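Structure record follows, encoded as structure tokens.
With one protein chain withheld, the remaining protein chains of the complex are depicted in position.
Order as written gives the chain letters A, B and C; numbering starts at 1 within each chain.
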Amino acid sequence: MHDIELRQYDIRTDLALEAKEMAQSGKDGRLTGITTETVTEDGITITRMSVDNEEGAKAIGKMVGRYVTLEVPGLRNRDTELQDRVAEVFAREFEAFLERVGVSRNAKTLIVGLGNWNVTADALGPLVVENTLVTRHLFELMPDQVAPGYRPVSAVAPGVLGITGIESSDIVFGIAAQTKPDLIIAIDALASKAVERVNTTIQIADTGIHPGSGIGNKRKGLTREILGVPVIAIGVPTVVYASTIVNNCIELMAEHFRRQTDNAAPILGMLHAISGEERLQLVKEVLQPMGHDLLVTPKEVDSFIEDIANIIASGLNAALHEAVNMDNTGAYTR
Amino acid sequence: MHDIELRQYDIRTDLALEAKEMAQSGKDGRLTGITTETVTEDGITITRMSVDNEEGAKAIGKMVGRYVTLEVPGLRNRDTELQDRVAEVFAREFEAFLERVGVSRNAKTLIVGLGNWNVTADALGPLVVENTLVTRHLFELMPDQVAPGYRPVSAVAPGVLGITGIESSDIVFGIAAQTKPDLIIAIDALASKAVERVNTTIQIADTGIHPGSGIGNKRKGLTREILGVPVIAIGVPTVVYASTIVNNCIELMAEHFRRQTDNAAPILGMLHAISGEERLQLVKEVLQPMGHDLLVTPKEVDSFIEDIANIIASGLNAALHEAVNMDNTGAYTR
Amino acid sequence: MHDIELRQYDIRTDLALEAKEMAQSGKDGRLTGITTETVTEDGITITRMSVDNEEGAKAIGKMVGRYVTLEVPGLRNRDTELQDRVAEVFAREFEAFLERVGVSRNAKTLIVGLGNWNVTADALGPLVVENTLVTRHLFELMPDQVAPGYRPVSAVAPGVLGITGIESSDIVFGIAAQTKPDLIIAIDALASKAVERVNTTIQIADTGIHPGSGIGNKRKGLTREILGVPVIAIGVPTVVYASTIVNNCIELMAEHFRRQTDNAAPILGMLHAISGEERLQLVKEVLQPMGHDLLVTPKEVDSFIEDIANIIASGLNAALHEAVNMDNTGAYTR
Partner (left out) sequence: MHDIELRQYDIRTDLALEAKEMAQSGKDGRLTGITTETVTEDGITITRMSVDNEEGAKAIGKMVGRYVTLEVPGLRNRDTELQDRVAEVFAREFEAFLERVGVSRNAKTLIVGLGNWNVTADALGPLVVENTLVTRHLFELMPDQVAPGYRPVSAVAPGVLGITGIESSDIVFGIAAQTKPDLIIAIDALASKAVERVNTTIQIADTGIHPGSGIGNKRKGLTREILGVPVIAIGVPTVVYASTIVNNCIELMAEHFRRQTDNAAPILGMLHAISGEERLQLVKEVLQPMGHDLLVTPKEVDSFIEDIANIIASGLNAALHEAVNMDNTGAYTR
């Protein structure tokens, strides 16, 4: 269908923050049903956002729930001191998030690293899992010998459909049914609408993982409804749709004309004409030769992904285990 | 306990073929309850062995069941032509094995790659999984479009306890409960008693995987009893216990003395004295400085494991899908 | 300087074919000093191009020399049969190219894999080197035992400045001075102006490698002048500059307006206004938030690069050694 076919060239983002920005830019004002709070600490911008009701959800196209976003443009410079600080802030925010969601301090936790380990841009989840401190087996095999300050944590990377032949959600469901965690944390690579947010942004959400979100085209979700326990999603944008770059480009050109032109009238008419469906048609045309809508990623994706996976793993270890803090978390992530 | 402590320095092998050799060498004769048939084709020795009853099982310390072993010393030379031939023979033997076990031609199959992907010598299972052709999702998502000659195959590498915090058998059980396969094929790295069999031998068995077998110290097994469907185990020895090397050495020295000595009487007395418990005490002494019984592996393990994992994956693809044969199986293993 | 600063946002390509296309599109006609010949075989388009003199070189901004380009859009589908055919065609074209350049059949050859093995999009060269058949040591150590049909080939991946602290050209120069090859083949990842050519195009050139070409920002070249022997460059575009995508987008919008508008006059005026320097200004503005001109690559870069590196390695093995052909080249690339 024509309508749906073009829809896929619309600007797509997995970040609630960007969805809100887009919704606002159209409205020139505040959105109802959305609460946000932003603080900046030494190069790290933290936005705590809440989609309070269906009105808010509809306005920005994201689910009712809590979202925390860390934006750290400086991560591009691969400064290890900043990386340590981000891990610390992430740990603090994640711990507070767990509390707000009502997860108890010793909730048995299953960490799920979604994505394809053979595709660097999609390997965030598996990389985090590789670096998390797992302890569940110690609680099972020698409960008397586990030092205080730890909780039972297990971690799996279920792979993707093309590798296993099984939906990742089915694998997680099967494992959860067998091991009965109280909390599931799912890590996934996301798509952003802004190249500058790629590999520099972390989103925490209590909404779980939904079909079609992330960059791996899931067909089934991982949600509290399905799994029966809270599912907290941690995501990092690692790619941008090529269509989004083209969309951005068209918008910036329009802006450019608006600014540069005295005799703006006829031009602005033109530019309004290319809003909506016609713009999508134009995007489609630009992308035609590639055959499909490419997901693009900065060339240096390999090292950025590894850095941010380490940040998240360190932060999770510190947030989940009282006995782990930022001074010794390095000992657990290798 | 003294008794148990020394037991661990006894010669240990996961190969039924070696267990039989050892049992025979003590008895100088035929074993009852064991049937074997051996053929050699162009550098590949195939032994089809059956442990027919409990008497046989007790005699060799392996379970009642069918075992097929391929021995190919030439694999050490990394000759790709030989590798292709081994894959072909493996595919043929495996297909015949499935038939004998009574598995139907379109049985939905789950391939399980056991072991730790971070330890080369234990990575056989995960490497095979990486190279198997998975099709289950095609049958699920577009059953009408799957060409004839394929069956639904899925494949997972469940990791090991230290990585996930979950027993691999629990992960497999959970996934099997969710996806309901008719057949499970479990691939695992094994320990041999003979260095020359390392990375040159493939064992197929219908007995499943048992606690403590393989090189990864499993605590729970993967068997038909637990999983409710046939479990076929494919194993390759990739390591030898250091204690086994020492044991071999003592035996060969004894032999040496027997051959070289005219005045054998007092010497043979000495050598008999070091059989049994005293020999184990001696082994323990030799290994003392290492703190524990090492599993050793040839230095070139990396490339050998990759080669043999490819052979098994190619062979499985050809054996499981009629449409795949040795001319095109390369197209599926990358 | 303002001028230079904007220059970097111009459309940049390492493919002579694209440089020619761009030069032609501006001129609506034939270019003098450039000869091209194009044939298409079963999904593979081969363009043999020659920049005959300085006039031609200036027209397209590429050096005087011979260029052969293979375009294979179908490589995106990862069809192994097509990959084999491309390797065959590449081997044939490369052999003919060597002949035209005047390289003898037993010229001692050094293969140089340029690029950073830690960055997937830049790892083409090292990956090819990993899969080429090296024979030089056999000629050195046991010349009598080398079968006919081989020539002495060595292969190195010199790394990049940030990894070694040494210019890759200095490393190659040092190794060449020590080992005295008659021919150097340098493989490098390139930038294209068209996303659809990424990972689907192979360029062969007899011009060597020049400073600033490829995606790794070389400061010194690898040329016949410097090294004293012919240097043949093999390149595959693996990335596109983000600025190029924006440039393409602006051009396509202009085209769109031209087509869609009756009352074209004022609009076309606008669009001409954004040609040249102003367009670059606009590109710069779009890219501002990222801080610099990103190189982007399709998300699936990992597997595409591995495929095309295998194609090139197989093709090189067959082209360099008479005894190797497409039936047995697989035996040499692992």
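The definition used in the following text is that a residue touches a chain if its C-beta (ideal position, glycine included) is under 8 Å from a C-beta of that chain, and two chains touch if they have at least 3 such contacts.
Fair warning: this is a prediction, and the values are worked out from it, not measured in the lab.
Peer 1: Among C:Gly159, C:Gly208 or C:Pro298, which residue is in touch with the absent chain?
Peer 2: Within the whole complex, the residue contacting the unshown chain is C:Gly159.
Peer 1: Of the residues A:Asp42, A:Glu81, A:Asp144 or A:Glu225, I need the one that contacts the missing chain.
Peer 2: Looking across A:Asp42, A:Glu81, A:Asp144 or A:Glu225, the contact with the absent chain belongs to A:Glu81.
Peer 1: What does the interface between chain C and the hidden chain look like in terms of residue numbers?
Peer 2: Against the left-out chain, chain C lists 130, 134-137, 141, 152-156, 159, 161-167, 170-171, 173-179, 219.
Peer 1: Which parts of chain B face the unshown chain closely enough to count as touching?
Peer 2: With respect to the unshown chain, the touching residues of chain B are 73, 76, 118-122, 194-196, 215, 239, 242, 245-246, 248-250, 252-253, 256-257, 261, 263, 266-267, 270, 274, 282, 285-286, 289-291, 294-303.
Here, only the chains that are shown with their structure count from here on.
Peer 1: Where the centre means the average of the CA atoms, what chain is farthest from chain A?
Peer 2: B
Peer 1: Using mean CA coordinates as chain centres, what's the chain B-chain C distance in Å?
Peer 2: For chain B versus chain C, the centre distance works out to 46 Å.
Peer 1: So, what's the distance in Å between the C-alpha centres of chain B and chain A?
Peer 2: Each chain's C-alpha centroid was found; their separation is 42 Å.
Peer 1: Nearest whole angstrom, what separates the Cα centre of chain A from the Cα centre of chain C?
Peer 2: About 35 Å separates the centre of chain A from that of chain C.
Peer 1: Where in chain B do residues touch two or more other chains at once?
Peer 2: Not one residue of chain B touches more than one other chain, so the list is empty.
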